[in-house]
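Selected chains only, in their assembly positions.
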Amino acid sequence: MQLTLEFGGGLELLCDSVKIHKVNVNPQDGEDKLNMKDLLAWVRTNLIKERPEMFMKGDSVRPGVLVLVNDCDWELSGQLDTTLEEKDVVVFISTLHGG
Amino acid sequence: DSGFGHGLSPDMIYRYSRQLLLPSFGVQAQSSLLKASILVVGAGGLGSPALLYLAACGVGRLGIVDHDVVELNNLHRQIIHTEAYIGQSKVESAAAACHSINSTIQIVEHKEALRTSNALEILSKYDIVIDATDNAPSRYLISDCCVVLGKPLVSGAAIGLEGQLTVYNYNGGPCYRCLFPTPPPTTACQRCSDSGVLGIVPGIIGCHQALEAIKIASDVGEPLSRRMLLFDALTARIRIVKIRGRSSQCEVCGENATFTAKQFQEFDYEKFTQSPLSMTPLKLDL
């Protein structure tokens, strides 16, 4: 499944400072769907190069990270249970505090 | 009343004529602006353009909170301050600048850090609050105080080459804690003073904060509530995304929340976020 993953607000620093990743992620063996929980595990294994605790906490993202699936907060689509579809765009962005 | 029915003097009609001409703004929205009061917390990178535009457009009463003094290393982004004010209070400097472009509005100087001990009293005097601060504990403190007082909050942030903007606690929308119930680890909380920022980035976000406050104050257009603007200056990309509504579980604004003024005053925001409300910036040695 082709997905576009974007990292912002400093999270890109955890993946070699690359903000946009065009990736191919498939459902796990025996599954026919890919959900956000699967994707997070995949991202942690395949994209996060350092300080994974700055990206995840338990099996979700750490506090202060917003997750957007197709420009929509994942809280509105079922959070970890959100089912992903071909060509979806998933954004991980750390909230900023500066000014 | 000046006898014109709409409450605008001939001088005001002349000064604000380009806004009065505008069919979707006009006399009614301008009159609302002139009756409105807006508090800007922070006279720094975000607050500079927000204050200048709010003063210019005719907000009736404009409050400024800050405890800092102007430093030379502020001037690359804090365009409200001039070299002549280096070493002097940011609030005095900003108030003087606002007064020089519009002497007909009221400007209120709050030369102190916003804390649980003074926030309720200060914020209660304004219709709308703009969070133009630079740290996590202040953001929780201001949002909680706005929930307690029922004030809409226009929240902006910028660091490096990125900016973010949304409106909290407006018309049934979420508060800051609905989005961020748990504070981030302190290692994730960068400040402009430590991590750097391109000056124009808070400039753009601060302007958008002024716009959203103007829209709320004049009851024109659709404020950026339940939506968030995400700005990446480097690639010139802007997303406006849909975010969650008010959370029924929110500890401050949720259905069963009982967060009172007294609890607010006793809440330790520095302990909650594990970071100080204000701090001395690092020194740069090239």
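The chains carry the letters A and B, assigned in the order they are written, with residues numbered from 1 in each.
By our rule, a residue touches a chain if its C-beta (ideal position, glycine included) is under 8 Å from a C-beta of that chain, and two chains touch if they have at least 3 such contacts.
In this text the structure is predicted, and so the values were computed from the model without any measurement.
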Per-label copy numbers for the whole complex, where each distinct chain appears once: A x2, B x2
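Just so it is clear, only the chains that are shown with their structure count from here on.
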Inter-chain centre distance, chain A versus chain B - centres from mean C-alpha coordinates, in Å: 30
Complex contact set, residues of chain B against chain A: 42, 44-47, 132-136, 139, 156-160, 162-164, 179-185, 187-192, 195, 197, 202, 228, 230, 232, 235, 239-244
Chain B contact footprint on chain A (complex, rising order): 8-10, 19, 53-54, 62-66, 68, 71-73, 75-76, 91, 93-99
